[in-house]
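As you look at this complex, bear in mind that one protein chain is not there, while each of the others sits in place.
All chains are identified by letter, namely A, B and C, in their written order; residue positions are counted from 1 within each chain.
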Amino acid sequence: MLLALVIVPLVLGAVAFATPSPKLRPWLVPLGAVAHAALTLYFLMQPAAAALGGWLVLDPLGKVVLGFVSLLFLICAFYVPGYLALRPGRKTSIFCAALLAFLGTMSLMILSHHLGLMWVAIESATLSSAPLLYFNRNQRSLEATWKYLLIGSVGIALALFGSFFLAYSALKGGMGSSLLFEDLVHDAPHLSIPWLHVAFVILLVGYGTKMGLAPMHTWKPDAYGEAPGLVGALLAGGLTNCAFLAILRFVQICGAAGEGAFARHLLVVMGLVSMAVAGIFMAGQRDYKRMLAYSSVEHMGILVFGIGIGGLGTFGALLHLVNNGLGKGLLFLSAGNIHRAFGSKRTEDVTGALRLAPASAALFLAGFFAITGSPPFGPFMSEFTILNAAVTGGRFATAALFLLMLAIVFIGMGATVLRVVQGEPSDIAKARGYKERFLTVGPAVVFLVLVVLMGVYIPSPVSGLLHKAAASLELQ
Amino acid sequence: MTPSLDPLLVLVLLLNLFLLGTTRLRAVIGSSALQGVVLGVLAFVVHGHAAIEAFLVAAGAVIVKGFIIPRLLYKAMRDAAIHREVEPFIGFIPSLLLGAVGAGLSVLFAQTLPLVPEHKATLLLPTSFATVLTGFIILTTRRKAITQVVGYLVLENGIFVMGLALLQAMPLLVEAGVLLDLFVGILVMGIIINHISREFSSMDTARLSSLKE
Amino acid sequence: MNEWLVVGGIAVAALSGVPGLFIARQKATGERIALALLAIATLAGASGAAHALVASPHGSGLAFRWPVPGGAFRIYVDTLSAMFLLQIFVVSFLGAVYGLAYWKQSEHLDNGRKLRLFYGVLTAAMALLVSARNALLFLAGWEIMALAAFLLITTVDQEKEVREVGYIYLVATRIGTLCLFAMFAALFALRGDWNLEGPLDAHHSLAVAVFLLGFVGFGLKAGVMPLHVWLPGAHANAPSHISAVMSGVLIKTGIYGLVRITSLFPSPPMWWGGMVLGFGVASGVLGVAFAIGQHDIKRLLAYHSVENIGIICIGLGLALLGRALWRPELVVLGLGGALLHVWNHGLFKSLLFLAAGSVIHATGTREIDLLGGLLKPMPRTGLAFLVGATAISGLPPLNGFISELLIYVGLFRATTHGPGMLWMAAALSAAGLALIGALAVACFVKVFGAVFLGVARSESTARAHEADSRMVVPMGVLALLCAFIGLAPLAVAPVLDRAAATWAPEMSTLLSRSVVLAPLGWVTVVSLALTAAAFLGGNWLALRVRAAPAGVGTWDCGFAAPSARMQYTSSSFAQMLVGMFGWALRPTVHGQPPHGLFPSPGQFQSHVPDTVLDRLLVPGGRATERAFHRLRWLQRGSVHAYLVYILATLVWLLVWHGGR
Partner (left out) sequence: MPGKLSDVLAHAVLVITLPPLMLGVINKTKAAFAGRVGPPLLQPYYDIIKLLQKGSVFSRTTTWVFRAGPVVGVATALLAAVLVPIGGRPGFVAFDGDFLVVAYLFGLGRFFTMAAALDTGSAFEGMGAAREATFACLAEPAFVLGLLALARASGSLSLSTMLGSGMPFVWTRAGASFVLVAVALFIVLLAENSRIPVDDPNTHLELTMIHEVMVLDHGGPALGLILYGASVKLFVFAAVLARLALPVGIGPTWAAWGIAGLSVLAIALLIGVVESTMARLRLTHIPSLLVAACLLSVFGLVLLVR
């Protein structure tokens, strides 16, 4: 029963909220994660499941995203107890509850094949993530949360608007207006093209806001910068990917309607714009968590760019969805540790992390190499696949731009990362006496192992899932 | 398509302009609430012959948009003990003009799109677009956090109008979900506004700009 | 068989540093284990490579499934790969031996283990990439090498300068890697698969892209002027045995890439060869010119790497021209000379860096003008350095002369019989080569004289001591190898012929042997005669002057009290030459010379920055960053502005794209 994927985390969230013992509570998150992961694994084995009369369907695309989100959450969940132990005197009840609710709503969003329901789910996911951002309870985090909430809500309000346009194009096409994904794909050939175009543009902007494509990315640096590293990982690897999934669904509809070229063109443009903006804002970035936010903007750009290129690029993009998520997890968790170690996220105060928090700094450096697409890490495989798709497609100028952006981003990001890890730590920082703990370093290590694995040996089940998903996107 | 639709839609448009023009915060909230109520009525009128569910949707809209949310906002106002002016970035006349121009453009935009016959006559879609634009204008030109919330609300209203055009696409459950989300969203925003006014001793979101490059 | 040995060597080398991680920092056990493992790896890898060199290559190597998109684990050791493999393993091993004393674990508690870990990884990665036959495997090896090298360069990352050069290196290598991404993508579009195998049509537009991207990507690693920007700083600031490996071996992987890529195209257009030739001459002349201007002994050696890469490129360019014009003898001489010079430079440049390292270790400075008279306290190091200096200047009877001779003869053959364009280009390149040789002589006389001859110019130099035997032995081995190739070039000639046949298979039947084309036998005769004559003469003179009185000062035209500071410094030695190349070197001079009848004490300083890096790239980069900073007000913190962006994007897309 697919609904379990949604119910279980929500229920556990409620339990966590109600649990009196602050000792026990953090461990409910891993519990929920394990349960969710187990369920996910079970459903991934199944051919294809549906529920609520086709409103909830687990199709190949959904399998990829769901599987990844579940994995991401599983690893991050085990970071929670260690992290909360580092932050004594914080109210953990809302935090843990919100985490689990976040997982539940994200699952709902992934499963739902009714665009309206999808909208409801992603809005709820946004709302449930607001308390996570506000965890630090200071002015900065308050401001970040406000911006995240307002911009996000407006964005997905637009998304709903777009969904209506889509429904209207069906209505105009002479069918009953429906927001069921299957109906839309089935009736796609009859959809009214102008409405479809407008609908896709609005949806791209709407869900693009949630995904963090430039120039709708403005909430990202604030949110990722002020949220705990763990939340950053979940947003960058979870919620953004859900929004991406939504966009993928509309690309599918456009493709079915024979308007794939139109959609892909927009995606390529948005992708390059996002990468450019990321590169510009990373240059000389003094705040390493904001830097990670821009890196996330860049990689969202790469995702849509890959889809826009199409062909092999589609597979590359889906592969990158996984690789980028893993890399971001690695980066955010290690960055979180460094933040704890130095008590600051400005590179003026943070230098020589390799000496103060050796493991985390090394992980951070590795994460940097991974996310910038160095062989043999996973992201290299996906970015290289996308590049090849562009070149073999004869789009040399586009490929050249893509490489140029990668270079700019690397130059900017490298400067900041190296400033953080290398050199001598200040005496104030040394005085803090931070110690690496297993629970805070372990999950990051797992991420590192996985991201390397994706680069040197992609397990056949995984590549099978990815190929199926890519195929389902490619059908015109 | 019943003819008694357009007057209500015109009323919605007028409320948009009023929202842009008024200087009083209470009035702003009130008019947005009124707009909600009108929308509820609209929903009922559009599918008047339809079954119980249309009634439920309409009722839900009226209750949530027309009563609960305004209550929340008034409460937030009281808690924050803010004085009453709206404090826009740009004057009221310019924003009125913007609204008017927006409404005009919306009509033109609706013309460019191929409508189904029964919508050709009505102002349904132009109203929707215009309301969405109004929401955006309020969101981008008003200083106070609470007015921005109202802006968001108006944006939603515009979308709701669009939804009226295709009710069977939005079954009751989803419609309810949307309303619920809206409600929770506003609730959370209200809470945050509360914190803001405590932390910053003001709701002026222009102050909320310490996070920047 | 060979492949298995090589793969085994790679695996062992990669892991050589790992056991040390589990051993207490203070213990020396870790470094011993690492060295032992590296020795095993070298034994396996080098023997595999050597076997591939002597026995004609057979079979098609190893091929396993590799479940990544486009990946296949294809390893094949042909003569080209084997030549590079042999050098990689041997030099890395010698460097490791040297490191045992130069970078004692007990003296470097914080970074010793890290250094050895990545030293092994670096060796393995280099060996992997030169034997890989699959684009992704190659790229993996390539980037692992680059990153390991970065971590080795920044071993002492507490120092600001080290951090800066590390960053420059990282950016340079990444840009190169991105070029290679594009190159392999184009290759894929050309071939349809990921194998690095020819023959391919050189006149396809994608082939041109492959060549140009490859030239930039690999040239950045090799340090072809003007792509050399990262090289001087990195070589100067890394620990000396790392510099030795980098300059001796690592930058050669760039050459390997060029050779491998060009080998895929049977009939390259003539301008390929011309271009490589031109850049070769440019890097040769400018590299050595910059070297002459340096004060820092390791920067100086680094610029000489640029010079020697230039010489190698001249050979490669000649070979390309020969292939384009179907002149097999040019292919043999050009490619043979280039590849032999790859070996030779690997030997004498590592030798020089190791010797420089022991000087630095003994005196604690890299500043040439603070050294002097070191031949007395450190005779062995001095002798080793002298051998290296003579060899790198391309003088008989050492190995540098052999490879340059091959290239010279090739150029002269191109001159004597050849169409107009070819022979004029060849003639000018020959003149350029002569200029390079003479400049190298000047530069190394300067270094050897200023560092090892005369008298010490500073306290620390005066207290210098001979290096530890674990540092001297590797230098000795390298020196002997230099002498061996110099005296018995016939021993390596067959390898070069086979390499040429591997590079240009379509010509393999026509290729005559380099022995026939170049006077290698006679060179041996002359060199032996020279050695004998010098030996006899030396002994005669020694006997004749046995009775010479000791302890007298330099006559120096009867100058009364010469002091150490009056010696001709390296900068004064170089002054005229630097002036001659001032148009390119742009030396910065400050200080005021003494003037007037009773001059107040004057002072004079001259400094030669890297024109490309310090006058072009760094300012350009700063300007770009400033431009980016101006765009930052977009992210100004106002949520209203952000919402406007969303609306604007919506409108923009609707107008420009929705309109379609």
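Here, a contact is a pair of C-beta atoms (placed from the backbone, for glycine too) under 8 Å apart; a residue touches a chain by one contact, two chains touch by 3 or more.
The model shown is predicted, which means the values in this text are computed figures rather than measured ones.
Q: Based on the whole assembly, the unshown chain contacts which displayed chains?
A: For the complete complex, the undisplayed chain touches C.
Q: Who touches the missing chain here, C:V525, C:V589 or C:V655?
A: Answer from the full complex: C:V525 touches the omitted chain.
Q: If the missing chain were put back, which residues of chain C would it touch?
A: Touching the missing chain: residues 372-373, 375-376, 386, 390, 393-396, 401, 405, 408-409, 412-413, 415-417, 420, 423-424, 427, 430-435, 437-439, 441-442, 444-446, 448-450, 453-455, 517-519, 522-523, 525-526, 529-530, 533-534, 537-538, 541-542, 544-545, 547-557, 559, 562, 564, 566-568, 572-577, 580.
Rule of thumb we're sticking to: only the chains that are shown with their structure count from here on.
Q: When the mean CA coordinate of each chain is compared with the mean CA coordinate of the whole protein, which chain is closest?
A: Answer for the innermost chain: A.
Q: B-C versus A-B: which has more C-beta pairs touching?
A: A-B
Q: Suppose each chain is reduced to the average of its Cα coordinates; what separation in Å results between chain A and chain B?
A: 31
Q: Indicate the whole-number Å distance between the mean C-alpha point of chain B and the mean C-alpha point of chain C.
A: So the centroids are 69 Å from each other.
Q: Residues touching two or more other chains, restricted to chain C: which are they?
A: Residues 632, 635, 639, 643 of chain C each touch two or more of the other chains.
Q: Pull out every residue in chain B that's touching 2 or more other chains.
A: Answer for chain B, listing residues that touch two or more other chains: 139, 148, 205, 208-211, 213.
Q: Spell out the residues on chain A that touch chain C in their complex, using ranges where they run on.
A: 146-147, 150-151, 154-155, 158, 197-198, 201-202, 204-205, 209, 215-216, 218-219, 221, 262, 265-266, 269, 280-281, 283-284, 312, 315-316, 319, 352, 354-355, 369, 372, 374-376, 380-381, 384-385, 387-388, 390-392, 396, 399-400, 403, 406-407, 410-411, 414-415, 418, 422-424, 455-460, 463
Q: Taking the touch rule as given, give the residues of chain B at its contact with chain C in the complex, in rising order.
A: 89, 136, 139-141, 148, 205-206, 208-213
Q: Could you list, by residue number, the parts of chain C that touch chain B in their complex?
A: Touch list, chain C to chain B: 632-633, 635-640, 643-644, 647.
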